[in-house]
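Only one structure is covered here, and it is reproduced in the block below.
All protein chains but one are shown in place.
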Amino acid sequence: MNYHWNWAIFWEPSPEGWGSYADMLMSGLYWTLATSIAAWIMALVLGVIVGVLRTMPYRIPAAFAYAYVELFRNIPLLVQMFLWFFVMPELVPEDFGRWLKQMPNAPFYTAVISLGFFTSARVAEQVRAGVDALPRGQRMAGTALGLTLTQVYRYVLMPMVFRIILPPLTSEFLNCIKNSSVALTIGLMELTARARSMQEFSFQVFEAFTAATLLYVAINLVVTFGMRWLEKSVAVPGYIGSSRT
Amino acid sequence: MFADFDFDVIVRSLPYLFFHGMAFTLTLTGLSLAGSLVLGTLVALMQLSSIRALSLLAMGYVNLMRALPLVLIIFWFYFLLPWIGQWVTGASRPIQVGAFTSALVTFTLFEAAYFAEIMRAGIQSIPKGQIAASQALGMTYWQTMGHVVLPQAFRAMIPLILTQTIILFQDTSLVYVLSIPDFLGAASKVAQRDGRLVEMYLFAAAVYFIISFAASTYVRHLQMRIAVVR
Partner (left out) sequence: MSMTNGPETAGPETAAPIGRALEPAKTVAPMIQIEGVSKWYGPIQVLKTCTTRVEKGEVVVVCGPSGSGKSTLIKTVNGLEVFQQGRITVDGIPVGDPKTDLPKLRARVGMVFQHFELFPHLKIIENLRLAQMKVLGRSFEEANAKGLKLLDRVGIKMHADKYPGQLSGGQQQRVAIARALAMDPIAMLFDEPTSALDPEMINEVLDVMVALAKEGMTMMVVTHEMGFARKVANRVVFMDAGEIVEDAPTDTFFGSPRSERAQAFLSKILSH
């Protein structure tokens, strides 16, 4: 028995009643990008706030940030998605829970929220590492000039932190895109889910997965080159990445 | 809300959850760890090899694996392995591959790409003088690697290897997409059967959290101790 290759399958109409299999995969690509970009924006905002809190010279915000990071980092993303999708609507007041369950696009919102929180904990760790990588004297120099703590972070520390952590942030963003595929378990029809349903309908499993693979590789290349360009355009002349001691 | 929270369903299913579910999760984690460490080290050596074809091949493998979502790779191997099995054994039709074997092969090959990156960094952190000294003593490439470079690289990378293992442990929950009863799959099965989603998923989250948090706290202590020794 041999596998029957059929690369023309992509142009055959999909069983969904509109468009071809290729259109189906493109719709998957759209949801993958929509989910991961929305989650990434959420992760950046929360991650920067939490990461900065962790480096504050105050005990309570730092402890809160520590708990936040550990909570979202030590539970598998899949379990977190189940918690937001199946458990959360049961724990809120009944009317609100019913509204949540009937919300159109619930898998999308749930995926964004769970992926956003999950990724934000990892962004927060990068931000903290970035602040820690700066020489302690930078904070002191800003403080000695009379800048307030907020000003020290805004004008002195964070501009350098963002430059230092751009490479790890790039891989976190790529992780975020890849992790959006976990949302197929709660019914989000993203790229991997679309490839899987194409396989189920057409039995052309390897064509479907090859197409998805190529699309993911293409996303990776675009993001990697985009970030490399960004890194170059914000590079500080004369500054060698490593911190001195 | 919590008013009808049923602790009993958790207690009743504990033996199933742990002796079947968790046992599966830990076996899968342990075996893939062993396999991917060995394979990852080989891939790292290939990446650093002076033979260009080898290093390109290894780099292509690592980059491809790291570009794809684990879920997609799980599906890939699930469907690909029977055909590979047919090709290897020369059978007349695709052979049956059990879900466990499929998952084990998938995680080994997937994690090998990540361990390769860790081991490569570890090997590159060893001063060139160590290699020169070994060669000056008349050691071969494999003797140099096996007795001098790899033991040092491995020791330097232990915290990263352990951190990656915690990620692997969490990632194994994704075999859920193959309907295999790992720990999460077992919890999910009970949840569906008894209609107790809230209890079972909260319990599963708590168990994953406790294990991962304890392990990562230990790794952090280890890291600090190593930092002090240096």
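Just so it is clear, A and B label the chains in written order, and each chain counts residues from 1 on its own.
In the analysis below, a residue touches a chain if its C-beta (ideal position, glycine included) is under 8 Å from a C-beta of that chain, and two chains touch if they have at least 3 such contacts.
The structure displayed is predicted, hence computed values, not measured ones.
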Check the options A:41, A:67, A:91 or A:140 and report the residue that touches the missing chain. A:140
Contact residue for the chain not shown (choose from A:156, A:169, A:184 or A:208): A:156
Interface residues of subunit A (partner: the chain not displayed): 135, 137-138, 140-148, 151, 155-156, 159-160, 163, 236-240, 244
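Operating definition for what follows: only the chains that are shown with their structure count from here on.
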Rounded to the nearest Å, the gap separating the Cα centres of subunit A and subunit B is 21
In their shared complex, subunit A is touched by residues of subunit B numbered 1-2, 64, 67-72, 75-76, 79-80, 83, 86, 92-94, 166, 170-171, 173-174, 176-177, 184, 188, 197-198, 201-202, 204-205, 208-209, 212-213, 216
Touching subunit B in the complex, subunit A uses residues 1, 3, 70-71, 73-80, 82-83, 86-87, 90-91, 174, 178-182, 184-185, 192, 195-196, 199, 205-206, 209, 212-213, 216-217, 220
